[in-house]
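Missing here: one protein chain of the complex. Every other protein chain is in place.
The chains carry the letters A and B, assigned in the order they are written, with residues numbered from 1 in each.
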Amino acid sequence: MVDFLSNYSIQKWLESCPQGYLEDTIYGHGADEREPEELLQNDDYREQQIRTTVQLIAGERCALAASSGLVNAAPDQASKTFLATQTLDEGRHVEIFTQRLFDLGVKPNDLESTIATYINPHLGKFAEVLLEKIDKKDFVAGVVGQNIVLEGMAFSVFEMLHAGAEAANPKFARTLSGTIADERRHVGFGENRIGDLIRRYPEKKPEVQRMQRDMTKHMLATFHEAFARNGGPAEARPSAPQKGKPAPTYQGLNMAEASNEEMEGALSATVLKEFKTRLGRIGLEYQSPV
Amino acid sequence: MTEADNPHELGEAEFRATVHSFEFWFEAVEGYLHGRPYGVSPGLEEVDLTERQRDGLITTLCNYCVGETAALDASSGMIGFAPDRGAKIFLATQVVDEGRHLEVLLHRMKQLGVADPDAEIARRANRSLLKFKDRLLEFVDARDWEASVFAQNVILECLEFTVFRHHAGTADPVTAEMLRGIVSDERRHMGFGENDLGRRLLTAPHTHDRLYKIKRQLDSLVLDTFAETMGELGIEREERPDLAGDYLAAVARLGFRS
Partner (left out) sequence: MTDPLELPKAGRRPRQTFELEETGFNEVPKRFRRFYRRWRGPGDKLGPNEALCPVCKVVIRSTKELRAGDRVYCMPCMSRLELVEEDGMLIAKVIY
């Protein structure tokens, strides 16, 4: 365990993240990259992007509250150290997605009201389930909720958004690729650290699995509402600027042609498959909310 | 040079948004941490320490670890009740700074031959500093922003800033370079605390009396810790840095009489 945790030191984090893939970036993207003009000029398209970005901010605010709360509950120094880097990663994500809202034309004074207008209520409930465990300083449940469930969801959502934005919006795609790189560390830590704790405290299993079921229920409701309101990633729409490239694909679906239901189904199936695999590896059984 | 590059031409809100950001932290620490694994330039040579010097340094590093663990636990806990987004993001940068301090201090202890740093810390930790830590974490658990900022970012950071700066001036080259990197971080933490609290006291003067009582409770713990640390480092009373000067000046700027 000590050797595994040494891979998550702050020194390693400094070398791989700020001095690695984030070097020469500003708010996670290249200094000369901008939101596409076509997006900024089209009110519907811009509103879809604002709505999507608001959900990312809400998710990252929850992750910031959760990871910082877990530092205090961590049973050993090495876990505290890793969670310190995760806290800053999440703080950075809040900052870069907030900056994206400003880049999309939201005024700083309107930030909170914009978030309140567009936030998906199910995402708030998803966060509540997790933060309740954090408030109780329940490290095992907190790490499963944060680093397996929340991060697992974020990882897949970012990958889908990245697939949609890669050709049409290189700035947003670059921002997302940095967050995906961060999430890899977070899910890796969650799986590796918590597997050991689940083996040591098997009595925690039923409670943790209940939490996973509740969070999954709210996550699926979030996806349903998001796709019903917004459809797939806006960049993947036929009207989006593709710069002469073929339409993006996600899980074998042509994102420009797939229906909202198909996109929702593909994302949900991907996330749930990931959950089952990861939970199985740490000795937990996936609980379906249905 | 563009107008945006002259810090003195920024508006107040713009200045605060700039310095309380990940971007600012990221570009600032790059300056003094890049190419310095564990805070020290590769190739910087160790000097021989006497057994007494080595033992004194280990005790001191153990106590620095207690202080940094307190700051790590407190700053991470404070994110949950920080009053705004800027403060939350600033605290996220402080969390990683404190985690790094702990990491480099533990690394240095290992270089000095300490096999089990945790056991050594438990054995050598200063009782007053442990009491201070408990008190600080009580404020955090109570989600008391003003008391937490005061105890951590004003009192504890001021103690560390003074002790580390002085110690860096007398320590062996490896320890000195490591400490200078920590001091560069402490400037941000201390400044954040004093300025946040200063603004708060202007609009809520009733807070003043409450914080003054807290200060009186914590003063003796801080001063005991300081005196003991100076003793471990073998610094004679007349050569000790003026903690009272730095600390009392900071609290005097906030309007606290001593």
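Everything below uses one rule, namely that a residue touches a chain if its C-beta (ideal position, glycine included) is under 8 Å from a C-beta of that chain, and two chains touch if they have at least 3 such contacts.
It should be emphasised that the depicted structure is a prediction, and the values quoted were computed from it without experimental measurement.
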item: Where the missing chain makes contact, among the chains that are shown; value: B
item: Residue of B:Leu91, B:Val114 or B:Met190 touching the missing chain in the full complex; value: B:Met190
item: Of B:Val174, B:Leu201, B:Leu221 or B:Leu243, the one touching the omitted chain in the full complex; value: B:Leu201
item: Per the touch definition above, residue among B:Leu44, B:Ala119 or B:Ala249 touching the missing chain; value: B:Ala249
item: Residue ranges of chain B at the interface with the undisplayed chain; value: 1, 3-12, 15-16, 19-20, 23-24, 27-28, 31-32, 161, 184, 187-188, 190-192, 194-195, 198-199, 201-202, 249-250, 253
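Keep in mind that, in the parts below, only the chains that are shown with their structure count from here on.
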item: Rounded Å distance between chain A and chain B, as computed from the means of their C-alpha atoms; value: 32
item: Complex interface listing, chain B residues touching chain A; value: 21-23, 26, 29-30, 33-34, 37-38, 69, 72-73, 76-77, 79-80, 85, 88-89, 91-93, 95-96, 98-100, 102-103, 106, 118, 137, 140
item: Contacting residues of chain A [partner chain B, same complex]; value: 9-11, 13-15, 18-19, 22, 26-27, 64-65, 68-69, 71-72, 77, 80-81, 83-85, 87-88, 90-92, 94-96, 98, 111, 134
